[in-house]
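Report on one structure; see the data block that follows.
Note that one protein chain of the assembly has been removed; the remaining protein chains are unaltered in position.
Chain nomenclature is as follows: A and B, assigned in order of appearance, with residue numbering initiated at 1 for each chain independently.
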Amino acid sequence: MAGGSGGRAGHHTGRIIFRAAATLLMVAILNFLLFRVIPGDPANMLLAGARSAITIHQIEAQRQSWGLDKPLIPNQLFSYVSATLQGDLGYSFKFRGRRVSDLILERIPATLALAGLAQLIAITIGVTLGIIAGWRRGGAVDNITTGISLALYSTPPFWLGMLLVVAFSTMLGWLPGYGAYSAGAAHVGILGRLSDHARHLILPVLAVTLGLIGQYVVVARAAMSDVVTEDYIVTARAKGLTNNQMLMRHAFRNAMLPVVTLITLNLGYVVAGAITVESVFAWPGIGSLTVEALNARDYPVLQGIFLLLGASIVFANLMADLIYGVLDPRVR
Amino acid sequence: MNSAFPKAAAAILEVVDLSLDYKLANISLPALRDISFQIHAGEAVALVGESGSGKTTTAMTVAGLLSPNAKVTSGEVRYRGKRLPISDEEAMRPHRWNDLSVVFQGAMNALNPVQRVIKQIAEPCSLKLGMTRDEAMRRARELLELVGISAERGAAYPHELSGGMRQRVMIAMALACHPSIVIGDEPTTALDVITQAQILKLVTRLRKELNLALILITHDLSVVAESCDRVMIMYAGRIIEDGDVAEIFENPRHPYTRLLIESIPDPTEGKRVLKPIPGDPPSLRNRPSGCAFRTRCPSAMDICAVEVPFLEIEQSGRVACHLYSAGSQEPKVKSNV
Partner (left out) sequence: MTNKKAITRSPPRARAIKSFLGQLLVHNSARFGLMALVVFFAMAAMPAFLVGPLQTAINAMGDFLAPPSFINPLGTDEVGRDVLNLVVHGARTSLIIALVSTVISLVVGTTVGMASGYYGRWVDVWLMRITDFFFVIPSFVLALVITPVAVGVMGRSGDILGFRPSLFVIILVIGLTSWAFVARIVRSQTLTLRERQFVERARVVGTSNIKIMLRHLLPNLVPQIAANGALVVANAIYTETALSFLGLGDPLQPSWGTLLSLAQRAGAASSGAWWYLGAPGLCVVIVSLSFVIIGNALDDIFNPRRRVIP
């Protein structure tokens, strides 16, 4: 039996990985095709936007590596894919010929700090609230919690951010509403810098995390509600387990299945979700880079970001599928 | 053996005038009325009836597993002479599984799908009997052996087992804390006939070995004939007849019982004529006045609409029907059945 289930599990895993790879390939191809559809010679556009900070050599090199003199498919596609695999995402139009990969790497930490912290807080608070609400269904507290969570879930985080800025920054003056650091923060010691950075983090993190809390509460509550009516909970009760024992030994594991999936998937959307909020707070991360590139029609950067978004989403989905396979024996 | 008169050995379970309501928004629906019976050690009693007759509710109430909107309006349940706190979760907990356990339909989701079955069997051993992990696992293996499942199969998840095996697991689990009474909630309903027979044989054997009392909920009279000593027929929340299995089958008295027995298809009859009982059982909201069965009863009389028939104690059991009055064995009026 061990051998048989192992074989089935392996086959299942293989299928998931294959699907992920196929999706990633489609992301890359879409990426490639999109930006070739634009009229005009990409290399010339590079020149026009770069304010002559790139040398002719760089343009020619880019032309060559993109294979612009060769037919679209398969040659250009192939050179695009191979260049990408080597980490060459091209040069930015707007940022005076800087490498796209450098730009992206430079901005990632700020986004990770913002989105990572927001997710952590949201998961802790949201899942706990949701589980409690779902286990003890009914009553005024449950209805209010669910109502507020639904409202938060439907609220655009960037709008929430703007409101927070108006309230806490403009009107009350407690917290900064712009950027990740105050000017002159570099001159204060480490502690001062950290505290300054922390103060700048509060509002943007709040903007992102409130919506996420709403989402986690709704999903966790629904998952727990479903579990509570299941037969094995009745069995547990018949066995004489206490409420806590029923919750932790039986309900929790089963309710967590959809919640863990959601958490893993959300990690893939971390960057995408941060885009609008970073724009509100001028937070120096990938999100604001996207907006800047959008406004400047800086296609190579957009292309690089889309690849990053697509890859992280596909990867997160892959992880979610694999983890679910580990948690739920019925799927293997 | 007369079921109604007090026996020399005291009953281990006694239900006295139990009545139960379901509370919805602003109304109370009568689920059970005046349920009274006794169970003795090692006895197998069947609770038979159509869906909605209250058989499951009765058994679940006895086990203290009331649903949140159920309310006991009168009567009580006594275990070994002492009152069982069926409405109090906290107080009921020590009795659960130690004194009474339940075997649910294995085909349903009664087993935790993400936990290996041997662990689920070991759970009450460690939580309720205070065994260590190893002791509990050892006992779980013993129990699995008792029901004929190997230790390797025990490491499986519920979905990897067949319906019959899951049922055995449920039985093994139910015996974990040495209960005196086991309640079987339609344990063989979802199984094929062959598996059903195996399970019934297993249950009967275990019962005799461990001197267990069994309350078997079922709608299948053939199961009753196989494995039970006594049977109680329920209709619309009341017991309308009870007695020894042999007596009930040979000489059913209540018109409903008669129709039930006659509706069992008899393969020896020349023509394949099925005789279902006409009509449907009343819903909780629309119980007829007086005797609830009168709307479908071929022998209904005027009095049946007015008075609820009292559960008369007869020589060979009890019956609730105006056709019979206390002490007589023959019906007062010639029945039309």
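Just so it is clear, contacts are C-beta pairs under 8 Å (C-beta built on N, C-alpha and C of every residue); 3 or more make two chains touch, one makes a residue touch a chain.
Please read these numbers as outputs of a predicted model, since none were measured by experiment.
> From the list A:Tyr181, A:Phe252 or A:Tyr269, pick the residue that touches the absent chain.
Of all options in A:Tyr181, A:Phe252 or A:Tyr269, contact with the hidden chain holds for A:Tyr269.
> List every residue of chain A that touches the chain not included in the displayed model.
Touch with the absent chain occurs at residues 19, 22-23, 26-27, 31, 34-35, 37-39, 147, 150-151, 153-156, 158-159, 162-163, 165-167, 169-171, 177-178, 229, 269, 272, 275-276, 279-280, 290-291, 294-295, 297, 299, 302, 306, 309-310, 313-314, 317.
Here is the rule we go by: only the chains that are shown with their structure count from here on.
> Measuring centre to centre with CA averages, how many angstrom lie between chain A and chain B?
55
> Taking the touch rule as given, give the residues of chain A at its contact with chain B in the complex, in rising order.
That would be residues 1, 230-232, 234-242, 245, 249-250, 253-254, 257, 327-330 of chain A.
> What part of chain B is in contact with chain A in the complex they form?
63, 65, 92-98, 101-102, 104, 108-115, 123-124, 127-128, 152, 156-157, 159-160, 173
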